[in-house]
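Yeah, one chain of the complex is gone here, protein chain that is, but the others are all in their spots.
Chain nomenclature is as follows: A and B, assigned in order of appearance, with residue numbering initiated at 1 for each chain independently.
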Amino acid sequence: MQRIRFMAEEFFRSFQKSLFKNILLMLMFSISLLMAIIMCSYYVGLGERYETTTQKVDGREWYPLDLMTESGQEVSNQFTTVGRCRDMVDYYETLKSLEEAPILSIHTSQSVGLKEEDVKKFFGEKDVLPFTSGGEVNVAEVPFWDGDTYLTRSMKGAQVDLGAYRYFGLGTQEGEGFTEENMTIQRDGDPIPLLLGSDYKGIIEVGAIIDVNFEMCAYHCKVVGILEKGSKLPVQGYMELGEVQYLDNRIIFPFGVRLLEDPKRAQQMERYAWNAYMALQSGIAQTKVEHIRELVETYGQIADQFGYPPVQIIGTSLGLDLLRRESAAKIRILLILTVVLLCFSFYGLSVTFYDKIQSNSKNYGIYLMNGCSLSMILVPCLLEIAVILFPAVVIGRYVLPAAAVSYFRAGPIMQAVYIMIGAAFLVGAASLVYLMRGVDTEHLIRQRD
Amino acid sequence: MVELKNVSKTFGKKEARVEALRGIDLSIREGELVAIMGKSGSGKSTLLNILGGMMSMDNGEYWYDGKTVNFRSQRELTKFRRNEVGFVVQYFALADDLNIFQNVALPLKYQGYSRKKIKEMVMEALRELEIEDKAKAYPSELSGGQQQRAAIARAVVKQPRLLLADEPTGNLDEATGEAVQEIFHKLNKNGKTIIIVTHDAKVAKHCERIIHLKDGMVSDDGLGRDAYEEEVFV
Partner (left out) sequence: MKIAGKKLPKGTFFLFLSFMMVSLCLLLIVSATRSERINNLSQNMLYTGHERSFYIDDAKENGLWEKVMPELAGQHKDFAIYLPMRTPEIVMRGVCVKGRVEVPPMIEGKYFDFDTSWSDTPCIVLGKDCQEGITERNGKKYYTYGGTDFEVLGVMGTKEESRLNRMALLDFKSAVRMVGVNTDYILDAKKESALVDIAQDMHEFSLRYHATDVKIYEGEVERISFMARFLSSDAIMDTMYVMILVSFSLSTILVTFIWLRFRRPLFFACQLCGYGERMKGMETAKRYYLAAGVGFAAGLFLMTLFSLALEEIQMKAMDIVQAFGMTVGLGTVILFFCYLIDSRKTKK
């Protein structure tokens, strides 16, 4: 009990004496730890994704993509000129063409707006309700292709790109499916291909020209085919659970329509830009875990090229998610700075304790001379080191989860925090023991400050 | 030259209060070599610090060359220390990161001397102390005796009239200590007033006057042994 009391008193005395330095060290270590964790997370994929956010298709991991930005409107506000709209289209095409990371875009719960008069024309007396989403008829929010506003009915829809169409083995019982040829149009105004679910057979014919409203844009479309019965796509975000969306009563709109000639007006080009934007928001990309960082860096470079924010890969590690908008070079500089910072923190700790031992050497000599053991002197110092490192643990525990703007596993991050703190403590303790080695009691007492 | 009248100095408060000096009356003539002796805690170092203007006193007066030393004005005190006093301490107090030349030149900086003049004065001081070949060396490269010589050189380079030494041989072996003592004698013969605080009788006996302090007061003020023998036998 006396020993514990002595050690506690010694700890408080020593801590209070260098309180200011200790506070400085606490702050330095806390910051160093945060930086180190983020860097580790970036380079080593620490705390990488929850399995549930990635999607397994055929046993392979697919990472959902997102082009939503923090403000949500950074991209959409740019579609005011033909040039910027074309940039978005080309941006999507470039990302889609990356060999090492194929993208599929699927959206299985869309609404396609048809004019009520067209619905009446096609369905006649047939029950239209199974084909509608919501069942109501509203005045269209945006004009149709001819520039007029009509009463509109929302029909069940889905959207898929050519890659996904092929990947999931969709086929037609009539007409053709999505192809390179029909997905490429010469000029705005040429019809965009539509596919219909098998239940539409007998209702809408292949070759029919339909004007639709889709995602607040008007499109002039042509039905190119009717899908086989039972065609399905995995419901977005739930692939692993095996949930699928059957397409029989749906209108399938394409992602990634290619327009060869730029129109004269931005409003005309805007719809293609929106299409590309939505494709990226609904995309999933396939890559190996060990290549994720390179993919993030590639996405960043391509984003810079087209002047749009980089596509976010959902489910990546904390560091990759936070630093996705920065160039690889800048992050490397940050890594260097972090390493130096860590060294400085350790230097600060070592020198502070070196200084402490030097200035207290006389006291220690007296303690030892009076029967105190070396451990009774070391333990308060070790405790002091632990207290200095403690705020770093707290910050790692509470600040990092606050930064979790995406999904990441907190467990490995916290383990890394504890390991780093443990390592720092061990280094500190080892240095301390080294400094206290071969303590010559008499020499200590005789030594002056 | 130096006169203390009823000087007192107290440290600490309440139970921890210590009267280091109690009503000291002292007079030292120019050119004297004085030793101040006493046990630990008798107030010798405190007295020396007051004489050197390093510490203020609580009561009393300090007269130097017929004028009072004003402890209230830091500016005047600094001027007094800079121009009139050279100080030597037991642990040499040399700056580790300056070489001997730079250490000795320290008092001459900011005094308006040219670099040439400073070099001249420093080398002269080093020559006097017989360590001119060590000018470029660093304190850690010198022996204790050499370091103390360097410290003395620094103290005398500005030609102060009063040289104060606090246990100058305390950290030296006997032979080196005697050599240092010889230096003080030589300086005293050149007209310097030297006051040495020591507990070593061997050092004190070579001084012409020994002042004994006990419990903060002057208990004895008499001739040093050599001076005594000189007076008696010559």
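Keep this in mind: contacts are C-beta pairs under 8 Å (C-beta built on N, C-alpha and C of every residue); 3 or more make two chains touch, one makes a residue touch a chain.
Everything quoted here is computed from the prediction, not taken from an experiment.
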item	value
Residue, one of A:32, A:182 or A:198, that touches the chain absent here	A:32
Which of B:5, B:22, B:81 or B:199 contacts the chain that the document leaves out	B:81
Candidate in contact with the missing chain, chosen from A:333, A:394 or A:433	A:333
Options A:21, A:166, A:362 or A:397, residue touching the unrepresented chain	A:21
Touch residues of subunit A, complete complex, unshown partner	20-21, 24-25, 27-28, 31-32, 34-35, 38, 70-74, 76-78, 80-84, 264-267, 270, 307, 312, 321-327, 329-330, 333-334, 337-338, 340-341, 344-345, 347-348, 351-352, 355, 399, 402-403, 405
Residues in subunit B touching the chain absent from view	54, 74-75, 78-83, 85, 87, 89, 93-99, 103, 106-107, 109-110, 138, 154-155, 158
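Everything below uses one rule, namely that only the chains that are shown with their structure count from here on.
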item	value
Distance between chain centroids, defined by C-alpha means - subunit A, subunit B (Å)	74
